[in-house]
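As C-alpha cells, the structure follows; a few thoughts come after it.
Missing here is one protein chain; the remaining ones are kept as they sit in the complex.
Chains: A, B and C, in written order; residue numbering restarts at 1 for each.
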C-alpha cells in the first residue's frame, strides 16, 4: 500500500491527487495506473515528469514498501 | 551681504558654517576669506572643492547679490 | 536562515522589520517582493501548488548554497502557496551581508531560482478558465547567468 501523490496537471488528468495503492515495485505501480486510466498512464510517462520516493528523486525502477510515498512531479514551473 | 555656507571639513577648518559676508564678486569673497583665515583660504582652493550659487554649481568668477547663497562643497563622499 | 511556505497573505514590510533588527555588523539588507499581477483583468487568480516538505527542502538546499557562495550573514524566504489574488505578495526574499554587492547578488540569484526551478506548479485562473503554466525560456536564461559565472 504505497501512498501515491500527483502534482500539477497530473491530478487534473487523474481526477485525484492522493491515493493508497498496493504495488511491490514502481514499474508495477505505473502498469496498474495505466491499465486503470490510459490518459494518466500517458501523462505519467510524459516529458520531464519525475518520480520521488519518500521525497527523493529516483530514476528507473525501485521496490516499494507499504509506507513508501510515491510522488509524480511534472516539470516544475517555479513560483 | 551674501550668505556663505561651508560643508564637511571646511566648517571644521573655519570654525563656522554659516555667515553673512559683504562682497560683490565670488573672487572678492574668496580673497576676503583668505585674508581673514589663511588655512580656510587654502582649504577653499583645495582639490575637488566646488562652489554652488543659490544651489547651482558654478565655475570661475560670478557676481553676487546681497541675497545670493554661496556654498563651498568639498568632494562629496556619498552616504 | 529560514525557508517557509504559507497559505495566508503576508506583509513584506513586517518581515523586513524583523529581519533588519539587530544587524549592527551586517551593513546590507536586500529584499525582493514578487506581487501577483492583475494583467489588466487577464488573471483572476494565481494558484501555486507545492509538495510540502520536499519543496522547502529543495529550496533550502539552494538557499544554503547561496548563503555560502555569497557569504551571507542570513537569509529569509517566504513563499505563498494556494490561490493568490492580484496585488497580493507571492514571494519575499531577504538577504543580509556585510557588503551590498553580495546582498544584491544573492537576492537576485535566489529569485531567479525560485521563479524558474523551485518545486512549484503554477496555474493561472483567467476569465476563460484555468491553465497550468510551463517554465518560461526567460526564466531559464535568467538562471543560466549564474551558471556561466561559476564556470568562467
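Things to note:
Going forward, a contact is a pair of C-beta atoms (placed from the backbone, for glycine too) under 8 Å apart; a residue touches a chain by one contact, two chains touch by 3 or more.
Computed from a predicted model, the values in this text were never measured in an experiment.
Every visible chain touched by the undisplayed chain in the complete complex is listed here: B, C.
Of the options C:104, C:132 or C:146, the residue whose C-beta touches the omitted chain is C:104. Within the complete assembly, residues 11-18, 20, 22-40, 86-87, 89, 98, 100-101, 103-104, 107-108, 111, 115, 142 of chain C touch the chain that is not shown.
Residues of chain B that touch the chain left out of view are 5, 7-9, 12, 52, 55, 71, 73-79.
Assume only the chains that are shown with their structure count from here on.
Computed from the mean C-alpha positions, the centre of chain B lies at a distance of 50 Å from the centre of chain C. As a whole-number value, the distance joining the C-alpha centres of chain A and chain C reads 27 Å.
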